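The structure follows.
With one protein chain held back, the other chains of the complex are shown just where they sit.
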Amino acid sequence: MSTAESATSTATRRTPGLVPVTETMRTTERTEEPATDHPAAGPSGPSAPSGRRSAARATWAFWRLLGSELGLTFRRPRNLVMLAVLAAVPVVIGVTLRLVGGSDDGMGGIIQAVAGNSLMLTFVSFSFLVLLLMPVAISVVAGDSIAGEAGGGTLRYLLAAPAGRTRLLAVKYLNAVVYAYAVTAVVALSALLTGLVLFPAGPVTLLSGTTIPVLDGLVRIAITVGYVGAGMAALAAIALALSTFTEVSIGAIAGTMVLVIVCQVLRAIPELGSITPYLLPTKFTNFDAVLRSPIDTGALADGLLTFGAYILLFGTIAWARFSGKDITS
Amino acid sequence: MTAVMQEAGAPFGAAPPSGDAIVTEGLTKRFRGGQVAVDALDLAVPRGSVFGFLGPNGSGKTTTIRMLLGLVAPTAGEYAVLGLPQAEALPKVGALVEGPAFYPYLSGTANLMRFDAADPYAVRGTVRRRVEEALERVGLSAAAGKRYRNYSLGMRQRLAIAAALLGPRELLILDEPTNGLDPQGTREVRALVKEIAADGTTVFVSSHLLAEVEQMCTHAAIMRAGRLVAQGTIASLNGGLVTRIRVETPDEPGAARVLGSLGLAEVRIEGGQVLAELGGHAPEQINAALVGEGVAVRGLAVVRPSLEDVFVGLTGEGFDVDG
């Protein structure tokens, strides 16, 4: 039976209360205000009496689902182990620099800077971790978000609940963003504490050679956390998009990691210098703009715009794919 | 069985106020790759019924259920669940689709809370009570705190049914709910379904176990290779087949003669047995007549048609799945 045929036949014989498929598919997406849109829902409907109250209920329900999602993420041993590993890296770097830096002063500038000031360890730790380890942790959580549920079969029950596809995708993404910021904050805190224990505190020397007070240094660390977290959130958007294309979460995670590594390789090829500014990992390391005097806001803004573009593009790809996907797992 | 026969039509007789719980018209799903899993399905599930959805493996039952739940987009046709737009209907629908699926690292209680959180209409304040009640109903209270990973097959199935019972439901869609359950579990599910149906909830249950469907359901539909081959009340489905009487006797020709003289149709002799259509005759009168004519009767039985006969008659004897 062709679609055209069915369309004409249903125009003539239409059972009362029967809603065309296209319409029902559309309304599944829009969980927000069903009552106002469909007065036919009747008194038995779960709909709240007024549009405003139903909007408030939808908001609460959204936060509740997000809370449930966060609970799942932050109780999962795997995710906690990744946080712990990332927290350990600054300690390892700090101890190594302490041992090496004490022996001789023929070291590079940045190592000396760490040895000279406790706050610098945070920036050095980020410059290492941002290349691979933090992207791994973020890809695991974001890449697993949809594919993991699909693979485990829980996705069909969430959608039948009905979680709503757009709503679920938004919750999954926000959850990944929160995890990204958790990772970033944990690294910063661990590096800060390690630095304070191992190295002298005091005014911070910037890359430009100027010196700023400790408090100013802490503010700059906070800016760095905000910036690096945004970068990781952009990566999470890519992982989420890949996650909607597969039922095997390892596939989405590995796919994201391959992209990151390919970008790092492309960056190292000088002939491709013209495309490197558009690659996401290029912008991760731009946080060193806070170590300049004055802060290179242009570089930060450029990075944030790039992150925003990636989030927009891959977020909409994830949405287009997920909202039309047949859930057959 | 007679109980089912008597029940049949009772909820149907009192016409449901707001139409059917599930209606589909020309519902079709063609998967990528050309596989037509469901082909122009016209289904009508009356409110208040316990509706058995039957069909051999691969006949499209699960695919139909997925379409009803909005998991799979139909290729063509229309459907309505509870006569509402999907977003409003689904909170009132409890579903079990193709076996249980939960988070292995969470306890039974935590799993139920998780799925409750996904329902935008669920009230957060009552979730503990509702979860406890649902677990109680499926007999899982004792294992509520255990991790799902450590559940047995039957416990998992029960938890899935509990998830379907989390809120006040107007429709339950259960895809093979007794799969993997022990005999007690099977009986309990059957009792549970009847209990739920008694509250006025419509139950749409797919199954392979024909005896089970015959015992629980008021209505049934039979699928074959994506097409609907029959639907109606159990009585009307059985109605197409006749009740027979079977006489075990060493004197087959004598018995056949007596049955013929009583006016029974289709008298057949099959190695030590004589079969005939019972028609309107009372079995005890036939027995009396046989004994009166001096035919030795070793055994006498009324053979009622079973849903299995209907099913096999409609879907064929072959073991291989279609498509």
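Going by the order they are written in, the chains are A and B; count residues from 1 in each one.
Going forward, a contact is a pair of C-beta atoms (placed from the backbone, for glycine too) under 8 Å apart; a residue touches a chain by one contact, two chains touch by 3 or more.
FYI, contacts and distances are computed from a predicted model.
Per UniProt, the protein behind the absent chain is "Outer membrane lipoprotein-sorting protein"; the candidates were "Nitric oxide reductase subunit B", "Outer membrane lipoprotein-sorting protein", "ChsH2 C-terminal OB-fold domain-containing protein" or "SWIM-type domain-containing protein". Only one residue in the set A:51, A:67 or A:116 touches the chain that does not appear here, and it is A:116.
Across A:55, A:91 or A:313, the residue that sits in touch with the chain not pictured is A:313. Only one residue from A:154, A:205 or A:243 touches the chain missing from this view: A:205. Considering the complete assembly, chain A touches the hidden chain via residues 3, 21-22, 25-26, 108-110, 112-113, 116, 123-124, 127, 203, 205, 207-211, 268, 270-271, 273-274, 277-278, 285, 288-289, 291-294, 296, 298-299, 309, 312-313, 316-317, 319-320, 323-324.
Heads up, the rule we're going with is that only the chains that are shown with their structure count from here on.
Interface residues of chain B facing chain A in the complex, by the touch rule stated above, are 18-19, 23, 25-26, 28, 31, 39-40, 66, 69-80, 83-88, 90-93, 95, 97-99, 101-106, 113-122, 124, 163, 170. Residue ranges of chain A in contact with chain B, taken from their complex: 1-3, 6, 9-10, 13, 15-21, 23-25, 27-31, 34-35, 37-38, 40-42, 44-47, 57-58, 60-62, 64-65, 67-68, 72, 76-77, 152-154, 156-164, 167-168, 324, 326-328.
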